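What follows is a single structure, written as structure tokens, with notes after it.
This view holds just a subset of the chains, kept in their places.
We just call them A and B in the order they show up, numbering each chain from 1.
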């Protein structure tokens, strides 16, 4: 493991920070305020962690102008320390080794077009007429079906599968085990049996999209499944056929989006949430974890469903009552009416 | 991409349709009424799309006899347009290239039996004593454990994993990333620690079964996990050990079925639904998306659970009340009783 080392000046230049302290201080890694040791850089992005600043063992801390005064060690001062930390994190990333060139075991069809400086790992299989942009990395064991295109500087981690005809933009990252372009779940029921509807559409993915591990994005039935620019999908997500996801929307792990649902831009969908098919969700909607979205959402806002957690005994009682909630509500109405009939209209306080 | 072209006569023969219009019209693809362009065939299967028929740019449309009159372009007339569309969709499918033969990089044990016209992709690994039927396609990077059998005309897409002893019928389709025959989750708890119960059963899959991407079907503990003929499983589905699924049942994405559950035939299970272990579900049961099935279902019908979606503020209030629903119900009962005691039995309207 070759540790990367930067001077405070180099880091400051990368994020446009003002330095308080030693320009030549050497930084070999990033860490939390509590976990940092000598040679590491930390950050303070939330005032609730201010308590940890005083005793941090970090050699330097990224802070905003308000916190700069009280910083006990060298500081990089920026408006948005968390964004600055995100930008610097890239410098210290030691991901999948990127060996420019084609591994001799890769099986690449002759009709493929490869850009400059591509890195194709061992046992990669690339079918006919695939277009691979410049600076693209394809991890070992990945499969790229015929007629796919992958934009410049995109990365597929090992063991990714792209079916035929997937078009992906620039600077995308796809994590291992993910399958893109598999058949949508389309069948016509004929006298109890399912007749397969072959899925003739494709998948179109914009620029700067990241897709987590073991996620699925199905191809469309007739037209395409579409993932907008800047969309971030976590692990284990199911995107069914003909779903459309707007730009810069983020979906957390294990969520599912059923067929032909359309999700707007700048939305966030919580983990394990489920979005029904054939509905529309406008921009700037935020869905809680594990929520079940069964109808279109026409107004921005935060939406939730489900019941909170209880000890099992309490839950058993409450859930038993829930099964008769309609009856109980009717009994309440009846009692209200009787009371009224007996005593007349009550005051409206 | 080599476009496939058929005459209207060829398509009509494939689905047993009556032609209204030009027998020699050339059709190069399928599309929706709204999305179709010249040379494409569309279909009208639901009267709510009738509005799109008038202005469709499709060159021909599959319609039922009632709609044939009003069709502004050439028509293929059948009883069930949606089924006809499903059947024709196969003709226009340009899936994984099927190159008959064994890719030189495939590693195939000598004790395997291969049928005629098999297509084994690059880097496929097939262990000892596997039986592969005629016309079978195994996608690149797939792994077939020892003693598996795969029936005629079945297709494994790239990067599928079959553990040892999986028996699969004819004309099955398995999508990428799917794992069949992995160990069931079986452990005996001994003084707080988990002793592994090795899973000695297998997996038996019928004919015409389709399994989506990144789905898991675990092997049985002692006897087999069984998937009936014609079953359709979507992506990300978890089928635990010793589950039995009846014929022609369909399960949507991200659903899970716990150990030893038995699901009948002709059922549909919605996306993200969870079926508890050791329960039985009769034929013709339909479970809503995200429903939690915790007990056996002995009658056909539609079943649901969960709460609908609300704006977060309303949800917080309601879910807080839910945590005391039993108490509130008891208070309602008490009030009813007091009212009765005070005024006597009310009328039974």
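Quick note on the criterion: a contact is a pair of C-beta atoms (placed from the backbone, for glycine too) under 8 Å apart; a residue touches a chain by one contact, two chains touch by 3 or more.
In this text the structure is predicted, and so the values were computed from the model without any measurement.
Student: For validation: placed chains = 2, all identical. Expected total copies in the complex?
Tutor: Copies present in the complete complex number 3.
In this section, only the chains that are shown with their structure count from here on.
Student: Nearest whole angstrom, what separates the Cα centre of chain A from the Cα centre of chain B?
Tutor: 25
Student: Inside the complex, what are the residues of chain A that reach chain B?
Tutor: Residues 105, 107, 123, 125, 127-129, 141, 143, 145-147, 159, 161, 163-165, 177-179, 182-183, 185-188, 190, 192-200, 214-216, 218, 222-223, 236, 238, 240, 254, 256, 258, 272, 274, 276, 288, 291-295, 297, 301-308, 310, 314, 317-318, 320-322, 325, 328, 331-332, 334-335, 338-339, 342.
Student: What residues on chain B touch chain A, complex-wise?
Tutor: Against chain A, the touching part of chain B is residues 1, 29-32, 35, 80, 82-83, 85-87, 89-90, 92-97, 103, 105, 121-123, 139-141, 157-159, 173, 175-177, 210, 212-214, 230, 232, 234-236, 248, 250, 252-254, 266, 271-272, 289-290, 306-312, 315-316, 319-320, 322-326, 329, 332, 335-336, 339, 343, 346.
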